[in-house]
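All protein chains but one are shown in place.
Moving on, here comes chain A:
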Amino acid sequence: MDMTYAGAEAKVARRKRSAIARYAAPYLFISPWILGFLFFTLGPLVFSLTMSFYDWPVVGERTFVGLDNYRSMLFDDPQFWESLWITVKFAAIYVPFNIIMSFLLALMLHNITFASGFFRTAFYLPSVISGVALVTIWSWIYSKEYGLLNFMLSLVGIDGPNWLGDPNLAIVAIIIASLWGLGGTMLILLTGLKAIPKELYEAATVSGVPGWAQMLFITLPMLGPMLLFTFITSIISAFQQLTIALLLTKGGPLGSTYFFAMYIYDNAFKYFDMGYAAAGSWVMFIIVLALSLGVMRWSAAWVYYEGEVRQNDGEGHA
């Protein structure tokens, strides 16, 4: 009798344990990510927002200043507007070039049958090189006297300019160096191209639709979601441009490559005004967010999503 009772009790306890395990298990499995997100993403985010309302030197007294950081940045700091303007200029050139060149490369890789794996790797390779190494390579390429670029120009009789010393050319040099890493964008578009059913082109071919029209009316619309994605990520990466400018030109010459991210960086690590830098970061966040939302809204007119829910699908499956 006792034995049976003890057995039953053990069974209940086991069941209770297994119920807890059942509910907790999924959360335990994702806990590394949740902890990482709390400590390394959400935490710093909230922290930086708080910071932006303070006069927050690295050492010394912190004082609450409310919206003062934002006010003085927007109304009393010409450098803010200048750096923002340079960033916008950069983005306006970099974003379309990045997408168009990635698209053309992807198209080329999609259509070649010879050694496509080799070319795919070759074009993607620059994207895996770390930023600093990449900039070092480009500083050699751009060097006025010993640079590869000017050497190549000299072969065709052109006396190469001082790429990094000319205020008008320095930003062009940075755009070209940034475009070197378009492998990621290219890969996304290549995947998109490969996902377009070839029957769509065959149907068009049989109907006598010329190649340019197939590109315009089939390829581009079918790539819509990928183009939108790369458009938005390109805008974000353009606004975050820091490494190349910091190492290649240090914002010069004459501040011609003084990007917004560098302005934030300088406030934080040169002038040690963490509150002001945090406010700058939030301004950048809001600008990027607004741009992204604008692009998303505009995209409704030209992006088609295959995955949207079908109606009236009672008949047949397919």
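Here, a residue touches a chain if its C-beta (ideal position, glycine included) is under 8 Å from a C-beta of that chain, and two chains touch if they have at least 3 such contacts; residues count from 1.
The rule we apply is simple: contacts and distances are computed from a predicted model.
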item	value
Options "Rod shape-determining protein MreD", "ABC transporter", "RNA polymerase subunit sigma-24" or "Molybdopterin synthase catalytic subunit": UniProt name of the undisplayed chain	"ABC transporter"
Touch with the omitted chain, as defined above, among A:Ala203, A:Leu254 or A:Ala290	A:Ala203
Contact partner of the left-out chain, one of A:Phe47, A:Phe118 or A:Phe217	A:Phe217
Contacts of chain A with the absent chain, listed as residue ranges	197, 199-200, 202-210, 213, 217-218, 221-222, 224, 304, 306, 308, 310-318
